[in-house]
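I'd like to ask you about the structure that follows.
With one protein chain withheld, the remaining protein chains of the complex are depicted in position.
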Amino acid sequence: MTTQSSSRGLLTEDQESEIRESRAAENRTRRCTVPGLEEILYEPMPILDHGFIRVIDYMGDDAAIVQSARVSYGKGTKHTRGDAGLIDYLMRHRHTTPFEMCEIKFHVKLPIFVARQWIRHRTANVNEYSARYSVLDKEFYIPAPEHLAAQSESNRQGRGDVLHGEDAARVLDLLRDDAARCYEHYEIMLNERQDSGIIDDNRAGLARELARMNLPLNTYTQWYWKCDLHNLLHFVSLRADPHAQYEIRAYADAILETLKRWVPVTTKAFTNHVMEGVHLSGAALGVVRRLVAGEALEQGDSDLSKREWDELMAALGRNI
Amino acid sequence: MTTQSSSRGLLTEDQESEIRESRAAENRTRRCTVPGLEEILYEPMPILDHGFIRVIDYMGDDAAIVQSARVSYGKGTKHTRGDAGLIDYLMRHRHTTPFEMCEIKFHVKLPIFVARQWIRHRTANVNEYSARYSVLDKEFYIPAPEHLAAQSESNRQGRGDVLHGEDAARVLDLLRDDAARCYEHYEIMLNERQDSGIIDDNRAGLARELARMNLPLNTYTQWYWKCDLHNLLHFVSLRADPHAQYEIRAYADAILETLKRWVPVTTKAFTNHVMEGVHLSGAALGVVRRLVAGEALEQGDSDLSKREWDELMAALGRNI
Amino acid sequence: MTTQSSSRGLLTEDQESEIRESRAAENRTRRCTVPGLEEILYEPMPILDHGFIRVIDYMGDDAAIVQSARVSYGKGTKHTRGDAGLIDYLMRHRHTTPFEMCEIKFHVKLPIFVARQWIRHRTANVNEYSARYSVLDKEFYIPAPEHLAAQSESNRQGRGDVLHGEDAARVLDLLRDDAARCYEHYEIMLNERQDSGIIDDNRAGLARELARMNLPLNTYTQWYWKCDLHNLLHFVSLRADPHAQYEIRAYADAILETLKRWVPVTTKAFTNHVMEGVHLSGAALGVVRRLVAGEALEQGDSDLSKREWDELMAALGRNI
Partner (left out) sequence: MTTQSSSRGLLTEDQESEIRESRAAENRTRRCTVPGLEEILYEPMPILDHGFIRVIDYMGDDAAIVQSARVSYGKGTKHTRGDAGLIDYLMRHRHTTPFEMCEIKFHVKLPIFVARQWIRHRTANVNEYSARYSVLDKEFYIPAPEHLAAQSESNRQGRGDVLHGEDAARVLDLLRDDAARCYEHYEIMLNERQDSGIIDDNRAGLARELARMNLPLNTYTQWYWKCDLHNLLHFVSLRADPHAQYEIRAYADAILETLKRWVPVTTKAFTNHVMEGVHLSGAALGVVRRLVAGEALEQGDSDLSKREWDELMAALGRNI
């Protein structure tokens, strides 16, 4: 778990060889399998500068959803409605329990501040690398220049224009220097270097559980994370949303790609109904009805606030 | 889903052939597999008179627990402590999250009053056969004579001696007759018989969601039920306990047998620490310390109530 | 929704007097209180023929939601937006966690088949009357004539026209007779009558946990049920929906009335955004955009199925 040496630079040689070994396995099973997902099993997809996400295991497929919805003895697809129609119906009418019947397990490497957002999704299982027990690696998230966004003026929880020139350079320098210095001091407090071992035989190192508190929030951590499909779709709907912070969105986007391989029919319905869909309030529906009826309507004539009106017009593709 | 005709009498021929088909599948996977569990995959284990439980899918094995605990890139088993030792340690010290990394899915057929106890375990996923949507089968749980227990005199929530002779016969007659009559009337209200279809073309049947309310609580239902290993062990610890009602214990016992096939190392640690273990209160521990020190102690000398004292003495195997 | 005369037979005199006593209490507290909800505290609201729901305790109010949200958003929020605006914003943008900060506890009496639907909402706390431990009361749900609906022809999970005349009378007779007979036999198996005690001193009664299986699904049970506001709104959105079975809808409607007293601002936002709102898929949104732009569009010109098209036209209030 020490030096990064592979061409990918993401993993150590030991890790790469362990992954190669896992991928070489060819087991026989009576369970349903998804060849498109098997293809990428164990393989890390790089995210951000040092992070990744990789699928470790999965259970179920599109047909398993249908099978559960029908509480059937066989595989589904034999009755009046095709599987895709049924899955679309379940998605449209919020019959969420059949989607809970599929499960997936990821191994994720991610900056701690992203991990803190991620963990708010409580209906999932997690095993995180323990910084009480082990020493954290010297890896920090430093944004690529195109993601160095200024604070948004209009949205307190958002980003504005990208920083340039000196402003950008200063930020990157500060982030890099502080991370390096904090880590250097982490090692001094531990009295132990990752590369070269004990620093000074004559003194005791601070407990790991204490020393780690000196590390910044862009330090990378990693965990195993397991989630059912329903809750995973919910995660994606919130975290692949344009309002989510870019850094977690990068992970959510990768999960969405994984979903296309794993449950393509479900992912199609999800994309249509949730990702590309829109929710209208009763008041907004009233406006839409009047517009569809041909009425020329201004915000002042509606029950909508300025902000909700603008959101609605944007959804309807109307120039404002 | 109509007539029961197979030699086993548990399933229709259609169902049996669907299961045979599923079992004949031989897929290739890079995921870990558990041959001992694959052996019984899809195969119903009979429980009570018409019920069953069968494994539909699973994810993970003993090694996956170790892998998650170590947040490792490979399979585990290479470090200082063997897998079994680590699993025993995790179980002993209530490090429960690695056990959540395994998941299993069952198809269960069970009487409704058992289903009502079962569903109290909330951290699981369920799809139940819908009696709003479909007609329930004509199947009821009638206890075997050896399970026709009288109300316990000492424990309001328990069973006493088994009923015999006329007493037993009367109970069985009542249960059988009432179930048959209620079902007959269910069909009349529906204006539809499972065997022969519409009863009277000139009248409308009552909605299924209403007619079902006439059925007794021993009517069989079925569901897909999916649970992670940690929560499943908790289920087993409560429901395979002698204080659990016999009818749900029959299912929990079958699950425990399944666990031995799936995660033998974990099941061994679980059996030792949980099933055969005992929890002592601080006061009970004080008594044990004094007994171990050779003191001759009576209940009156302790801080235990008569009831807790008796429970402790029973656990210690002392004649009372 | 308020007074409840014992002539209605909903409660025993003991229960009524306990409620009177609880309602007479006047305690002082530093916690926030909601006078509108205090008014009906402990008071049973009758539902169906023998059921009720009553509020036992609560925590928080509209202001508590705002207070919790402002821990998240800090001082800035306070000045720019009023409480109602913030709550509306939270509801519109699915910021659900502040709504979890309010909690309410109900005592509910309900038929078992309703309880079985209800319990599927897992993020809640329940203590149900135990039929292993105690004898169930002789009370059954018998629908009022106007709710005796036929099975829907178009929707397998729905109701059609109301039954009349002989058809209705037959159903009511069957339900009443079977319930009475099953209960009579329940008592015989228990060897104990609720009114008059032991039936026959010379024989043992069947264990309660077994005898109860002879009771039909319209038998009443009761429980304490505690839920946070976010999950309660989710419950209401699904169970006060026209697609929900009438019998559980009756409870959900009563909860919605309770919400108006407890958290009026939240309930208003919820009604607008959720109850009266509508969700459009990406494809449906495309149709709406074209309609708003003045295009004359038929289903065949869209990407919607006939069924989804019809649902959309209904939502838009267009004659089909």
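Just so it is clear, A, B and C label the chains in written order, and each chain counts residues from 1 on its own.
Here is the rule we use: a contact is a pair of C-beta atoms (placed from the backbone, for glycine too) under 8 Å apart; a residue touches a chain by one contact, two chains touch by 3 or more.
Note that the coordinates shown come from a computational prediction; the quantities given were computed from them, not determined experimentally.
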Task: Residue among A:Val71, A:Leu148 or A:Leu304 touching the omitted chain - done: A:Leu148
Task: Given B:Ile119, B:Leu172, B:Ala204 or B:Ala283, the one touching the chain that is not displayed - done: B:Ala283
- [ ] Have a look at A:Leu217, A:Ala293 or A:Ala314 and name the one touching the chain we're not showing.
- [x] A:Leu217
Open item on the list: Using the touch definition from the top, which of A:Ala25, A:Ile40, A:Leu206 or A:Met313 touches the missing chain?
Closed with: A:Leu206
Open item on the list: Give me the chain C residues in contact with the hidden chain, please.
Closed with: 22-23, 25-33, 38, 41-42, 57-60, 64, 67-69, 71-76, 97-98, 100-101, 103, 105, 107, 125-130, 133-135, 222-224, 226, 228
Task: For chain A, the residues touching the chain missing from this view - done: 111-113, 115-116, 119-120, 122-123, 126, 130, 132-134, 141, 143, 147-152, 156-161, 163, 167, 170-171, 174-175, 178-179, 181-182, 185, 188-190, 203-210, 212-219, 245
Task: Residue ranges of chain B at the interface with the undisplayed chain - done: 85, 88, 92-94, 97, 120, 156, 238, 243, 271-273, 275-285, 288-289, 291-292, 294, 305, 308, 315-318
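Here is the rule we use: only the chains that are shown with their structure count from here on.
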Open item on the list: Taking the mean of the C-alpha atoms as each chain's centre, how many Å separate chain B from chain C?
Closed with: 29
TODO: Mark out which residues of chain C touch at least two other chains, giving numbers and ranges.
DONE: 120
